[in-house]
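Only one protein chain is missing from this complex, and each of the others stays in its spot.
When the chains are written out, they are named A and B in that same order, and each has its own residue count from 1.
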Amino acid sequence: MFRNNYDNDSVTFSPQGRIFQVEYASEAVKQGSVVVGLVSKTHAVLVALKRNAEELSSYQKKVIAIDEHLGLALAGLASDARVLSNFMKQQSLSSRLTYGRAIPLSRLVNSIGDRAQTNTQHYGKRPYGVGLLVAGVDETGPHLFEFQPSGMTQEMVACAIGARSQMARTYLERNLDKFADAGREELVVHGLKALKESLAQDKELTVENCSVGVVGVRGEGMKAIEGFKLFDGQDVKQWVDMVAEGAEETAEEGMDVDS
Amino acid sequence: MNHLPQAWGRPRDDVYGAYDHAYLQNGPKQHTQSPAVTGTSVLALKFKDGVVIAADNLASYGSLARFTDVKRLRKFADTTVVGFGGDVSDMQYLDRLLNSLDIEEAYGGSSHTLNAQNLHTYLSKVMYKRRSEFNPLWNQLLVAGLDGEGKPFLASADLLGTTFSSPSLATGFGAHLAQPLLRKVAFDEEAAAKLTVEEAVEAIKESMKVLFYRDARSLDKYSIAVVTKDGIDLKQDEKLEKQSWAFADQIRGYGTQIN
C-alpha cells in the first residue's frame, strides 16, 4: 500500500519540495470556526463565529485585544494562538516602554511570522496550528494582516480563515470595492454578512456566537486613535439584528444577491 | 540573637564565625569611575518652528585641549539631533548604537521613523540601564527635534538616567553660565513659541561666546544645528564671531596680577 513517507516531520522535504507537516498544520486552521477581517480607510474590523463545546459550556474566545491599537482573531488551535498573542503583547509593551511608541503592525506581524518559520525548520518542533487575522492602526493608518502556520504573513484588504471560509472570501471578493470608503458601522455589517455566508445550514448569527473587534483612526489628519474594542453578547445585538433574516431585503438594496 | 535588619538572611556570626573578606583580595570589580576624554557644554533652545542646538568642537583630556575637530552634534535619520557632553568614547558608542538603530528603522522602508521624543525615551532607558549596572555611560545628552505631533521637542538624559525637559537646556558649564542667558529670551514654553529662528540662533551664539570667555575647557570652533519639520540644517565648522576680550583685564584673582 502507498504510504507518504515525507510527512512525518517538518524537517523533511518531499521530492516536489513540499513540507507536508506544514500543510497539515494549515488543515488545523480549517478545523477552527470562521473569522473575517476587513479594512476601510479609517477602520479595521474583525468578526468571528464562536463555538461552544456543548449546550451548557461557554463559547471559545476568538478575538483577543493585544494593545490599545490592535487585536487579533484566531482560527485553529486556541492554545497556540495564546502563545503567539502573549508574545505579541510583550512586543507591543516593550515598544511602548522603550520608545514610547505604538509598535508598527507590520513589524509585530513579521516577528510572529519569523517565530513560526523557525518551527518549520527544526526537528522536534511543530508548526503552529493556528491562523490569525491581525487588525490594527499605526502611523500609516489601518491594516489587516493574515498569519499562517507556515510563517507566511500577508497584508490584506479583507480576509476570512477557518471552516467553510471560502464562502466568506467569495462575499469579500464580490464586495471588495465597497470597503475602502465604508464607515465604521457599514464595515462591521459587511464583516457579519461575510461571516453569515460561511455558516452551516442549520446555524445563524446570534449575540451568543458572535464577536466583533473594531479599531480605527479619527479626527484631523487621522492622528487620534479609536482604540481596539471587543464587542460580545448584547453589545453586538445592534449589528446582528441588521444582518438577520428579513432585515436583509431592505438593507441589501443595490447589492447583488445570490439565489 | 541579632534582630537588626542588616543581619537578616545572613549566616549567624555566633555559629559560623565572622564573615571572611579575605577572598576579595583585588577589591570589588570596578567600572568607569570618571570620564577620560571629555566634551564640555551643549546648548539648545526651542523656537516657534523647531529647536536650535550647539556644541563646540573640543575634546579635552583633563585640562589638555586634546582634539579640536570633534563633532558632538550627531544627526539621526534627518529628523533629530543629539548633542553629547561628557566622555567622548561613550559618545562614540552611543553614536554607533544610534546608527544601528537607524539602519533597523529603515528596514521597513521610510514609512516608520522614530521621532525625537521616541529617541529620547530610548536613550534615557539606555542610560538608566547602564547606571543600574553601576557602569554608566559618562554623558549628558540633549535630544532636539520634533515630537509625535510635529511640535518642537527638547529634552535631556544623563549618566544617572535622569531626564529633564525645558524650553532651553544646557549641559556642563553651560548649565551654570548659559542657562540663565537662554532663560532671559525664553522663560517658558509660551515665550519660546514666540521666538523666531534668527532670535534663537542669536541667543545660542551669544551664549556660546560667553562660555568661550569663561570656560577654560571650551573652544571658539563649534557646531550648530537648526531642526525643523523641513529637516536639519547642521553646520559643523563655525567660528565664534565678534569676540571682545576687553573685560579680561578686569578679572582679578587668577594668575600673575600686576596691580
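In this section, a residue touches a chain if its C-beta (ideal position, glycine included) is under 8 Å from a C-beta of that chain, and two chains touch if they have at least 3 such contacts.
As a working rule, contacts and distances are computed from a predicted model.
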Identify the UniProt protein name of the omitted chain, choosing among "N-terminal nucleophile aminohydrolases (Ntn hydrolases)", "Nucleolar protein 11 isoform X1", "Ras-related protein Rab" or "tRNA (adenine(58)-N(1))-methyltransferase non-catalytic subunit TRM6".
-> "N-terminal nucleophile aminohydrolases (Ntn hydrolases)"
Touching the hidden chain, out of A:83, A:156 or A:242, is A:156
Touching the absent chain in the whole complex: find that residue among A:11, A:93 or A:224.
-> A:11
Considering the whole complex rather than only what is displayed, give the residues of chain B touching the chain that is not shown.
-> 59, 67, 69-72, 88, 91-93, 95-96, 99-100, 103-104, 106-107, 109
Listed in rising order, the chain A residues that touch the chain left out are 1-2, 4-6, 10-19, 27, 110, 113-114, 116-118, 120-124, 144, 150-152, 154-159, 169, 172-173, 176
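The definition used in the following text is that only the chains that are shown with their structure count from here on.
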What whole-number Å value describes the gap between the mean CA coordinates of chain A and chain B?
-> 47
Residue ranges of chain A in contact with chain B within the complex | 97-101, 104, 106-107, 138-140, 223
What residues on chain B touch chain A, complex-wise?
-> 108, 111-112, 114, 117-119, 121-122, 125, 149
